[in-house]
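All remarks here apply to the structure that follows.
Only one protein chain is missing; all other protein chains are in place.
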Amino acid sequence: MIPISYYLILSTIIFTLSIAGIFINRKNILVLLMSLELMFLSVNFNLITLGNYLGDLTGQVFVFFVLTVVAAESAIGLALLIVLFRNKKSIDVDDLSELKG
Amino acid sequence: MTALTIILLISPLIGTLLLLTCQNRSKKYSILISNISILISFLLSLFILYLYYSSNSVPQSINVLTFADIKLFSLYFGLYIDSLSLVMSSVVTSVSLLVHYYSISYMKHDRSFNRFFIYTNFFTFSMLLIVFSNNFLQLFIGWELVGLSSYLLIGFWIKKESAISANYKAFLVNRVGDVGLLLGLCLILLSYSTTDYNQIFEIKNSIDMDRMDIFGYSFSALSAICMLLFIGAMAKSAQVPLQFWLPDSMEGPTPISALIHAATMVTAGIYMVARLSPLYELTDGVLIFILYIGSITAFFLGLVALVQNDIKRIIAYSTISQLGYMTAALGASLYSLAMFHLITHAFFKALLFLCAGSIIIKCHHEQDIRKIAGLRKVMPITYLAFLYASLSLIGFPLTSGFYSKESIIDAVGYFGHTIPYLMLLLSIFTTTLYTSKIFFKVFFGKCSLPKSEENNFKIENDRQMLLPLFVLTAPAVFLGLFIYDPLMMGLLFQDSLAANELTISFYNNYVINSLNFFLHSFMTINFLILFAGLIFSYFYFYKRSFDISIPRFIRAVIEKEYGFDSLSRYFIPRIQNNISRFLWKDIDISTIDNGLINNTSNIINSLSNKVKKLQTGYIYHYSLIIISALILLLIIMRIAH
Amino acid sequence: MLYEYLPILIFLALALLFATVMLSAGFIFGGSNPDDEKNSPYECGFEPFEDSRMKFDVRFYLVAILFIIFDLEIAFLFPWAVVLDHIGLEGYLAMAIFIFILLIGFIYEWKKGALEWD
Amino acid sequence: MFDLFYIPEIILSIGILLVIVIDLYIEKQKYFSYLLIQFLIILASFYALTEVPTHAYSSYEFSKFTSLIKFLLLVGALIIFHYTYRHLNYLNNLKIEYFTISVLGLIGTMIMISAYSLLMLYLGIELLSLALYALIGFNKASKLSSEAAIKYYILGAMSSGILLFGISLIYGFTGSIDYFEIAEQISSVNNNSVQFLGIIFGMIFITASLCFKFGAAPFHIWVPDIYQGSLVSTTILLSTLPKVAVFVVFLKLYFIPFITLAFIWSDILIFIGIASIVIGSIFALTQENMKRLLAYSAISNIGFIILAMGLVTDDGLNASLYYTIVYSFTALASFGIITHITSNSHGIEDISDLAGLSKTHPYFAILILITMLSSAGIPPLIGFHAKLMVIQALINNSYIILSVLVVLMTVISAYYYLRIIKTIYFENRENLISTYTRNNILLSINVILLLGLGVFPFIMFDITSYLASILVDISI
Partner (left out) sequence: MNIELITFIIFSSLLIFTSIKVITSSNPVLSAINLVFSFFLSAVLWLLLGAEFLSIILILVYVGAVMVLFLFVVMMLDINIAKKNAAYIKYLPLGIGIFIVFNILIILFFINTFENINYNAISSINIISESNTENLGFVLFTDYILEFEIAGLILLLGILSAIILTYRKNPNNKYQDPARQIDVRKKDRLKVIKGLKE
């Protein structure tokens, strides 16, 4: 049996990686969206692991809902990306600075 | 009753607001709105007064609206409904109503006609606020609002230089009083941590004589409070040495002098002390102080009136002197007598002023009595009204003034305050003198009006101006007779004023009843002095059968108002100018404006400009900030636990 | 339970192994002389006019969204189908409502013309 | 489950599905669909008032408190839609989908309010957030709008991730996602155990995420950009409905499952509250853009709410409830006025666009005057009482220095509110100001309430103390 903490550490690492991905990435909003996907993946990891540890199905049900919601969310996110691209002809993160101050 | 009282109270306020909105409309609106709103108040006060007495109600203190309730203090709008406040409000609204009506004609040619009514309506509201307040904060607010409207009205003719300086003086003196009031308020909050009258009245019984130590001196907190509050009252009610603003305030329109500077506002101080009589009863020394201040004012300022020549100024000094009587009555713990004199004085002094206004209008704004003469034939109604008012003022037997004033003098004597008694006694003589001076000079002799206007003799003045004279004559002369007995038996202001038993004992042992008092008065020294004064003035002013040359020194002293004149005319403006120049240039501009405010605002603005750059607009910075904040919270919690 | 999946794991490992071996064998043993021209899209010498990736139309995206949504519907249908015996009418109606909600979305997409291809 | 049929959420959901279909077939008559939606909301608010408190579903709570808040939300939505419809029409950007998406978001807020488990809470928050993403990006032709939308999307999704991480920790260390069971579990945990630390970690993650949704510093960073970028109609929505909902979530989370951790979160909340007030006041000073300025003012208002909540006392709770309602009202009014005005044939963007309004449209000028004075906390208006209550609560709990700081910040913030008034009344610039309506009764009522409830503050005191009392009922 693999110790539960291994999984948790793994998920934490992925979580932090995804957060790092959000702010070290200067280029492409798409990659930001992918980082967010990674983030939700890690959270799901957490939930499944803990649910497994507790011997409880709630964690898995939760993950199921998270998967559903995140799919819808990324659909909207990509739609917004398309709108942005139509307006700006670019999806550079650096170009997103008209609103500031 | 509460609801009615609220309506009574806010009716003038609503009037003010309406007037404000139709400031540019025609005069008719202003007249209608202002008079009707005051009329509502007046009728309601009478009605509530009737209700109060007929239902044998007890005083009630109602908190209508609470604005804030902090441990330190609570700010609320409340009503104190009892006989005292209701009687006072009836007096205020009745005089106000008549003056409003009178002003329609008096002010009809004025350009700022509408503005005038805004101010007067607002004044009535503020005065009612004081009258009905049940806590010190509301009192203070009303006090300031009254001061404000008085200030605005004194300087009503903004282009008149003397009006502006009078305005300024009144403002200044009232500030002195306000400081006293405010300090008193603070002290109340500190020692009782409440501002409600009733609560304070209750507390004072339990810990009445708590002593405070300030700078090593130990004194009773209550006395200090009462003393400070009385300083406020002194400024408002024009007592020595804060009296000198009142004569100057006659620069305002005459109806205003009648309403504010004779009948109502100046009595606010008296009213406040009467209202707080339960507190004053417990103090040591303060009452004696009040008594002496009152009698000094009554006597010495009466003297000053003798040497004046401006009709309004004479009446103004007479007002101060009469206020001195009231104050003296307060000082002798004769609160109901003070209130009584307040009421009667309100009517006859208002009447006097309105007569003066009528004269002034007739004589085209000539106020110097040396230039006015022989108006008896020209203005019969005014003549009669003035006659009755004067009789009341000098305390001619059976008039209102007689009952109120003679009672005060006799009672002060009766309770053994010898020196004040003497001073009050003597001032009967001066009162008689200056009153008859106006009377004889103005109404007798050769008519001073130009011939060309004699055609107009048929019309004395506008009817709107004369009606109030009629109406006011009745209370000015007869009111005293009707309410004297119930008042003296302590029925009128039952439960509202402290130390009723003093008055009652005086009544039972000395007065017995009003008729008896009337008969008895012919045998007293009072009447003798009065009579002597009348005889003297008849010969001196009317027949001019002899001439008295007063030593120049004394005359000068009196004319200069014992130095207050120069104080007010010369020193105070100068000191004030210097101080305010210093405050303006050195403190305000260079320290506060530039140093504190501008620098602070500059610093904050530049700070704002700098930190604004933190908002870079880049998502990665935003996410970095959010994550850093999260990590910060985590670390703090990790360390803390 | 997990042992049911062991064959898959082994299969995966084998597949990976085979692929790696094949590719690396080709890479190691085969000859390769790369050249700029040789690597260009058209070895005949034509320069390509534009990127070989052509811009997709937005309709692809719209269809893909519909695909995701109904994929998720299927994901919910699976467990529903296997426990239909146990969950009774309530579970049945729940799924009916769910499908109805998505049907509204479908009608919307259709009526809006998002599925029309020209 | 089917006995829940008459709750406002379900009425709204069914209705909105129908409206989506109906609108497809009567595309031209938008006004009809709009009226249908308004009718739906009125119907739902009726049901919200008559809702019978039951415990039919364990993870969904029905109580008087939630019903009342839902009612307030529905009324708010009604008003917002009323302001919005003609505004969008005026800008030629009217689509019925705007309202259907808003209603879906509204359902999300109601779910958040009623949620009694973390899963339900998550779904509610997501339903709301998804709707907001779409609404912010609704103005497709505008660069700013799409930029704002993508920003909000990325940061919002990140905060959802943080929320989920927190939820997973709470779930892992308490073994449940139900509020009540979590509360029981936490109260039995030893203060020095590892489990306790894990729960605190989870709580902090959740707090951070909720503060993000709330727009409280230092998680406020998205607020001004998004307010500026989106349509004014979206900004009204953003500044009222989600705030109230998140506020209720805060209350329910902190006063039900996390109540035993109050000694920890009270410090956090006070810190966040003070930071928000300071940042909101200072950043707003030099703003030129009207919506940005109001965004910062929103941040500082949120700070007041959180600060009052962080006191964990009855008067703090009262004050925060009071402040929330007052804030929503004021925000409704201030943004509502802006929706009615256009300057130089675009919506109001900069403050200077409003110059000369008092000459051309005195009615709107007076409305703005009252609203801004109320926001600045000038006495007879309701904003004064709200601020006073918070400061009063601070003093009563002997946070004297903090209260002085708060008063100072209030003074600073008064400066920029008064600046708007100054622009309107004393600056002359050639602006082509026009409005699509001469007056709006609902708007006038909204603004007059700011004044009226300020003069008679006890009405609101009664409402909030009633709300607080029924809130206490459910938390025990």
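The first chain written gets the first letter, and so on, giving A, B, C and D; residue counts start at 1 in each chain.
Here is the rule we go by: a contact is a pair of C-beta atoms (placed from the backbone, for glycine too) under 8 Å apart; a residue touches a chain by one contact, two chains touch by 3 or more.
As the structure is a computational prediction, the values presented were derived from the model and not from experiment.
A.B. asks: Who does the absent chain touch among those shown?
C.D. replies: A, B, C, D
A.B. asks: List every residue of chain D that touches the chain not included in the displayed model.
C.D. replies: Chain D touches the missing chain through residues 1, 4, 13, 17, 20, 57-60, 95, 97, 100-101, 104, 107, 111, 119-120, 123-124, 126-127, 130-131, 133-134, 137-138, 140, 173-176, 178, 181, 184-185, 188, 193-195, 197-198, 201.
A.B. asks: In the complete complex, which positions of chain C touch the hidden chain?
C.D. replies: Spelled out for chain C, the touching residues are 1-2, 5-6, 9, 51, 53, 55-58, 60-62, 64-69, 71-76, 78-83, 86-87, 90-91, 94-95, 97-98, 101-102, 104-106, 108-109, 112-114, 116, 118.
A.B. asks: Residues of chain A in contact with the chain that isn't shown?
C.D. replies: On the chain A side, contact with the omitted chain comes from 1-10, 12-21, 23-28, 30-31, 33-35, 37-38, 41, 44-45, 48-49, 51-58, 60-61, 63-65, 67-69, 71-76, 78-83, 85, 91, 94.
Criterion: only the chains that are shown with their structure count from here on.
A.B. asks: Measuring from the mean of all protein Cα atoms shown, which chain centre lies nearest?
C.D. replies: Chain D is the most central one.
A.B. asks: Which chains touch each other through the most C-beta pairs?
C.D. replies: Answer by contact count: the chains A-D.
A.B. asks: So, what's the distance in Å between the C-alpha centres of chain C and chain B?
C.D. replies: Centre separation, chain B to chain C: 91 Å.
A.B. asks: If you average the Cα atoms of chain A and of chain C to get two centres, how far apart are those centres in Å?
C.D. replies: 19
A.B. asks: Determine the centre-to-centre distance between chain A and chain D, using the mean Cα coordinates as centres, and give it in whole Å.
C.D. replies: Once rounded, the distance between the two centres reads 26 Å.
A.B. asks: Which positions in chain A touch two or more other chains at once?
C.D. replies: 19, 22, 32, 72, 79, 96, 98-101
A.B. asks: For chain D, write out the residues touching at least two other chains, lowest number first.
C.D. replies: In chain D, residues 151, 154, 158, 224-225, 287 touch at least two other chains, as defined above.
A.B. asks: With chains as vertices and touches as edges, which is it: line, ring, star, complete or other?
C.D. replies: Graph shape here is other: it fits none of the named patterns.
A.B. asks: Of all residues in chain D, which touch chain C in the complex?
C.D. replies: Residue list for chain D touching chain C: 1-2, 17, 20-21, 24-25.
A.B. asks: Residues of chain B touching chain A in their complex?
C.D. replies: Counting only chain B, the residues touching chain A are 612-613, 615-621, 623-624, 627.
A.B. asks: Using the touch definition up top, name the residues of chain B that touch chain D in the complex.
C.D. replies: Residues of chain B touching chain D: 65-72, 601, 604-605, 607-609, 611-612, 615, 617, 619, 622-623, 625-626, 628-630, 633-634, 637, 640-641.
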